[in-house]
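The structure is given below, and queries will be raised subsequently.
In this view, the complex is presented without one of its protein chains, the others remaining in place.
By letter and in written order, the chains are A and B; residue numbering begins at 1 in each of them.
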Amino acid sequence: MTTTSPKITARNVSVYYGDKRAIDDVSIDVTQDEVVAFIGPSGCGKSTFLRTLNRMNDTVASARVEGRIELDGEDIYAPDMDVVQLRARVGMVFQKPNPFPKSIYENVAYGPRIHGLTQSKTELDAIVEGSLRRAGLWDEVKDRLTDSGTALSGGQQQRLCIARAIAVEPEVILMDEPCSALDPIATAKIEELIHELKGRYAIVIVTHNMQQAARVSQRTAFFHLGHLVEFGATSDIFTNPRAERTKDYITGRYG
Amino acid sequence: MSRSLVPEVPTGTAAPIAHRPTDWTTQASRRRTRRRYAAERRFRLTGLAAVWLSVGFLAFLLVSMMWQGLSGFTETRITLPITLNLDITPERVAGRGGNLALAGAGLEGAVDAAASQAYGAGGADLLSDGAWLRVRDAVKADPDLIHRRFTIDVPAAADIDVAAKGEGTPAAEAQVARLTAAKALSRGINRGFLAQADSTDSTQVGIWGALKGSLLTMAVTLLLAFPIGVFAALYLEEYAPRNRWTDLIEVSINNLAAVPSIIFGLLGLAVFLGTFHMPRSAPIVGGLTLALMTMPVIVIAGRNAIKGVPPSIRDAALAIGASPVQVVFHHVLPLALPGILTGTIIGMARALGETAPLLMIGMRAFIAAPPGGVSDPATVLPVQIFLWSDEVNRGFVEKTSTAIIVLLVFLLAMNGLAIYLRNRFETRW
Partner (left out) sequence: MSGLSLVILILGLALIGWLAGRMRAAAFRRGSRRRYSSQPVHHGWFVALWTLVPPLLFLVLWATVSPALVTDAVLTNPAAVHLPPLGFERASILSEARSLAQGQSYGAFHQLSQTLAPAYAAAQARYDWIATAIALLLAFAGGAFTFTRVGPGLAARTQIERVVMLLLLLASLIAILTTMGIVVSLVWEAGRFFARVPVADFLFGMHWSPQVISMRDPGASLGAVPLFWGTFFIGAVIAMIVAIPFGLMSAIYLTQYADPTTRKWIKPTLEMLAGVPTVVYGYFAALTVAPAVRQFAVSIGMANASSESALAAGLVMGIMIIPFVSSMADDSLSAVPAAMRDGSLAMGATSSETIRKVLVPAALPGVVGGVLLAVSRAIGETMIVVMAASGVATLTANPFASATTVTKQIVDLLTGEAEFDSPKTLAAFALGLTLFVITLLLNIVALTVVKKYREAYE
């Protein structure tokens, strides 16, 4: 495998909510064409850290981020960084599927529209179709694009959210426990989808489910109480973890 | 274990209390229970009575208004045989200025003469002051009538009208009896009521002037209160930081919503009329005053509607790269709109029924012509009702109730629309 320069580099990142420190001095790299999984017990900060990567923490008034996070070498917390464009380049899929209460077509078309990615209706149609295909949803919805997005099943809604994120042509996709609200069959479909998507996008997935992490990711980061305890190849983490805490978590001693 | 489960009472001499279940079958017990059930029944019936009596008050109010006012939509008419011998040609009548020509030719006098001829010396008094207008309209429709003999039903005078509807003076009732015997009395729809403006004669009076004034005032109120209210609600819910200033704004709005409406009238008087010298009793001043009163209601409804939009929608929009303004205007506002509209309609309904603040800014004069624009003197429907309620003439009692019916119909329609909107568009998240 050629060593590509990392897509996202995070150095000495700490996150504070008021006086409380939620993330302590985390440094991590994410490269193109790979899936990185964040695992750890509840409340260890994995979602918080994930949200620093697309500056969603900006919406919380008391949140403060220290350290440096770079996307393709640019500091994303620089004052002149356009947050709106950042969030188009780094997409996010949430734990509970949250399609807009609009039609399926409109859900996917909204992003390209506000970012001005198309000049004509045919281009927009093509983007919508392409995104839905890549999300594995096209065949199921191609005859009912005008139906409401909220009328779909849970698994379909989540795939719609993935299609929506894909439509603005991101470079990275962040997924915050995307399958925890879904049944096993839908979960399997999403995992299959992640496998297909990793060829085009860098994917960071936060998951509660260690088996899922083992199935989908190439590298895994283990978080505990706001610290990054161990980060390495998934196979290493799960078969031969170096840190004691990692071993305890993997074997189910806690969490 | 042989130890007793009952703790020992710490007075040495007393024997431990034997624990027996209550005997519910004794006379005393049964009597108590029966009394308690009786009290329960009485209490429940009191509650039921309170509900039905309250509903009954409302029903009584509405029914008594209807009872007195429905007849105002009808008018009493007298059959009048008439031959007009006016010095005027059918062409002149049919042409432009025909109305003026007919008036100039003495139509009114001819009608009075015909009445005297048909019904004796006091015949002209039997007719309404506006009766000749009815004849005029008939002649304009068919100009050939000016040289023919014809009969026409014209509106009766106020006291005849009142007597025919059951409440008149003995003299008037006698006249009514006479006319009925001669088969000269009839009843018809009072079309003028909705089309004419105020008048001193209760048979010619109409609410169009007041209705138009109300419409203009409501338009001004809506145009001002709705955008300001919605924008303020959006700012306070979505963008405002939590500090002393925004708390102050919030407290002001909540208090403004509970201030008595007459205070807004005083504000309008002092500021709009006193400092800005705006035209007295004009819809623009009334609308401004009512807008200040309605705006807090819209803000509060708007905030509740906006609060109901789930945060997940905002997160999804932000994550896809929408700016905060785009999130609010593309996603939050459309979803909150049904709630906002419901609140607005209810606020406007309240403004439509307001009287006191508009009295303060001078809308209590007799306005004979409907307002032409927002800066002409006008009155509104509730004020018109108030002014008519002071009139002594019995005919106005009826017309006041009729006007009340019209007002209540409007309010019912508005509230019904609000309820319909709420039920149809309220989404459960």
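Methods note: a residue touches a chain if its C-beta (ideal position, glycine included) is under 8 Å from a C-beta of that chain, and two chains touch if they have at least 3 such contacts.
Every value quoted in this text rests on a predicted model; they were computed, and no experiment measured them.
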item: Which displayed chains the hidden chain touches across the whole complex; value: A, B
item: Full-complex contact with the absent chain, from B:Ser71, B:Asn190 or B:Ser261; value: B:Ser261
item: Residue of B:Ser29, B:Thr180 or B:Ser389 touching the missing chain in the full complex; value: B:Ser389
item: Listed residues B:Ala124, B:Val139, B:Leu179 or B:Ala349, member touching the removed chain; value: B:Ala349
item: Which of B:Ala138, B:Leu215, B:Ala240 or B:Met278 contacts the chain that the document leaves out; value: B:Ala240
item: Absent chain, residues of chain A that touch it; value: 82, 84-85, 88, 114-117
item: Positions on chain B where the hidden chain makes contact; value: 36-37, 39-40, 43-44, 46-51, 53-55, 57-58, 61, 64-65, 68, 227-232, 234-236, 239-240, 246, 248-249, 252-256, 258-264, 266-267, 269-271, 274, 292, 295-296, 299, 323-325, 349-350, 352-356, 359-360, 364, 382-383, 385-386, 389, 397, 400-401, 404, 407-408, 411, 415, 419
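FYI, only the chains that are shown with their structure count from here on.
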item: Chain centre separation (chain A, chain B; CA means) in Å; value: 57
item: Partner chain A, residues of chain B touching it in the complex; value: 241-242, 312-313, 315-323, 326, 330-331, 335, 427
item: Complex contacts: residues of chain A adjacent to chain B; value: 54, 56, 59, 61, 84-88, 91-92, 94, 96, 98-101, 110-111, 114-115, 161, 164-165, 168
